[in-house]
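Dumping the structure here so I can ask a few things about it.
With one protein chain held back, the other chains of the complex are shown just where they sit.
Entry: chain A
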Amino acid sequence: MKTIQINKATEQFLQVQPSHTSFSELRKAGLEILEHVGLPHFKEEEYKFTAISKKIEQQIKDYRPATSLTLTADQVDQALFNGFEGDIVVFNNGKFEPSLSKVSNEGYTLSSLQESSSSLLGSIANAEADPFVALNNLFFENGVSIKVLKGSQVQKPIFILHFNQAQGGQAIHSRVLIEVEEQAEVTLLENTISLDQDVYFSNTVTEVKVGSNAHAHYYRLQNENRQAIVANNFVTDIHRSATFTTVATQLSGDMLRNNLSLNLLDAGCEGNMYGLYLLNGKTHVDNHTNVDHTKPHADSNELYKGILADSSRGVFNGKIFVRQDAQKTNAFQQNNNILLSEDAIINTKPQLEIWADDVKCSHGCTTGQLDEEALFYLQARGIGKDQARGLLLYAFAGEVLDHIAYEPFKAYCIEMVQERLGTQF
């Protein structure tokens, strides 16, 4: 039944699209997958804790891309944070908005996807791995392609800023493609601003290629409105001796599903994934991460931490594949959770599949409550209970944020996390 809905939307959508574009193949393949499998059902293993498709079917009336908003430069300014200096890439309900973006093209080139017609598009994120990628392939309109030029160190960060407000429960399909060429380095930031409190479905796909000896840092904030439904697919190919680090801070939304995959494609490369989810109310955040070690001497590190209050729910699923060729792999994974309420739930599952025989892999997960003994210790030194709780929770959470190497963004995240810990828990 869901495919009927998609079919109708597709028909209407394709009618207004130019008859032949470079995306036609991608859209066609996307449609085929959706016709075949539809959106993931919660009875499927991968989605068993997160009935996101059901939510979408109930609340989203139209899968077609939402119409553009009237955005002002003031709104963009307000979304910046203290100390930020860099370029800005604005998305307006999922579409690249050049007029409000600030693009220096220093050390990189930015173009809309329509202009770039990069053959990489759609080749990193596999639409067969997740139907939401197929859905994005089908409906994205115009995203951006950022190419960091060979050997260039981009000094200032590039801030990708999404403005979302889909009246009447529409869908938003942002698409980002990033190619960091050999020996280049770049820092990217990403945030989403919900302009009102109404429901929307944001279905984003980000594809990143980190070329040989290149370094990329990607810091994301998810602090969307209380009704936002988000499916986020983020896939990175990491090449020889390259490094990629991502830090995600997740604070709000109705239901967020993040699929994060790192493909370690060659020797000597490194992939790091850090995440903090600080949830309250009824927010449901599902982080599915996936690291694929395919060649020898590559490292991966993963640390996800969660603090869950009220009747919030967290899901963590961490897959690590170590292929037969990937000898001398170091792969570490850790997931720690604090539950602050009896109604909060965490489902955590490490999943390691190792075919190589000379590797170091470890994983661990913990779930507990706030350490009462530590709380008493702080109180016994004169620190008030609320502040003592805040101190302890921040001590737990801060370890994740410490991995943000761009100080102003780190300070911004810390400020938001501390505000949450001070007032809402």
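Everything below uses one rule, namely that a residue touches a chain if its C-beta (ideal position, glycine included) is under 8 Å from a C-beta of that chain, and two chains touch if they have at least 3 such contacts; residues count from 1.
Heads up, the rule we're going with is that contacts and distances are computed from a predicted model.
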item: Identity of the absent chain, which is to be given by its UniProt protein name, from "Methoxymalonyl-ACP biosynthesis protein", "Phosphate import ATP-binding protein PstB", "Response regulator transcription factor" or "Fe-S cluster assembly ATPase SufC"; value: "Fe-S cluster assembly ATPase SufC"
item: Options A:E342, A:D358 or A:E373, residue touching the unrepresented chain; value: A:E373
item: Among A:G281, A:P296, A:G398 or A:G422, residue touching the chain not depicted; value: A:G398
item: Interface with the unshown chain - residue positions in chain A; value: 371-374, 376-385, 387-388, 391-392, 394-396, 398-399
